[in-house]
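All protein chains but one are shown in place.
For chain A:
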Amino acid sequence: MTQTHYHELPDEQDASDRFRDSLAARELHSSRAAASIVAAVLVAGACLFVLLEALLKAIGQRAWLVDPRDAAAWVHQLPGSVPPLILGTAGLLILLAGLLFLLKALLPGRLHRHAIPARRGIVVVDDEVIASSLARRARTAANVSREQVLVAVSRNLVEVQLRPTSGTPVDEALIQGVVEDELLRTRIEPMPQVRVQVSSSGVVGQ
């Protein structure tokens, strides 16, 4: 009895860990729902057209837009049946559309989000929210207004651009320290690198 319990417990733990990980991964990656809907509508539209023409053919009626035999002959004559410029442009557009769908499928599709460890549940934060909290800290430390700080957060880089008020110098190392401290407090993994840039020209009248 005790032994079965002993064996069951770690398994359950593993399963719940995997469940958590997959939930977190789903929050951090795109579901590709929009691209899928677009692709499905395109395929369904094309198939509906073929369906209609095939049905008309089956019941012995005249074709609606294109007779299948004419269409096949047109494809057979291809480089000659259309001006090469139009054929080339159409080919390029189809190629680009295909590449778009293929890349959508193959690329990881990371969303601009970070997971932060929490006591309970899974917490993901949009990079924009992290950026605005970092900007707030940098702004208070440098004693400048909201418009003078610009923070961009990406997967492994935090860029801080600060324009000081004319006549009030800003210590770049201090800002770097403050932003890094705030970033450490968020405990995001992996910790991005912080790059602070204080511009040489100041702002007047803030």
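The rule is short, and it goes like this: a contact is a pair of C-beta atoms (placed from the backbone, for glycine too) under 8 Å apart; a residue touches a chain by one contact, two chains touch by 3 or more; residues count from 1.
Heads up, the rule we're going with is that contacts and distances are computed from a predicted model.
*Asks:* Given the options "Molybdopterin synthase catalytic subunit", "Alkaline shock response membrane anchor protein AmaP", "Arginine ABC transporter permease protein ArtM" or "GntR family transcriptional regulator", say which is the protein name UniProt records for the missing chain.
*Replies:* Options "Molybdopterin synthase catalytic subunit", "Alkaline shock response membrane anchor protein AmaP", "Arginine ABC transporter permease protein ArtM" or "GntR family transcriptional regulator" considered; the missing chain's recorded name is "Alkaline shock response membrane anchor protein AmaP".
*Asks:* For the chain that's not shown, point to the residue among A:72, A:157 or A:191 touching it.
*Replies:* Going through A:72, A:157 or A:191 one by one, A:72 is the residue touching the chain not shown.
*Asks:* Going by the touch rule given at the top, which residues of chain A touch the chain that is not shown?
*Replies:* Residues 19-20, 22-23, 26-27, 29, 31-33, 35-37, 39-44, 47-48, 50-51, 54-55, 57-58, 60, 72, 75-80, 84-85, 87-88, 90-106, 113, 116, 118-126, 128-130, 132-133, 135-136, 146, 182, 185-187 of chain A touch the chain absent from view.
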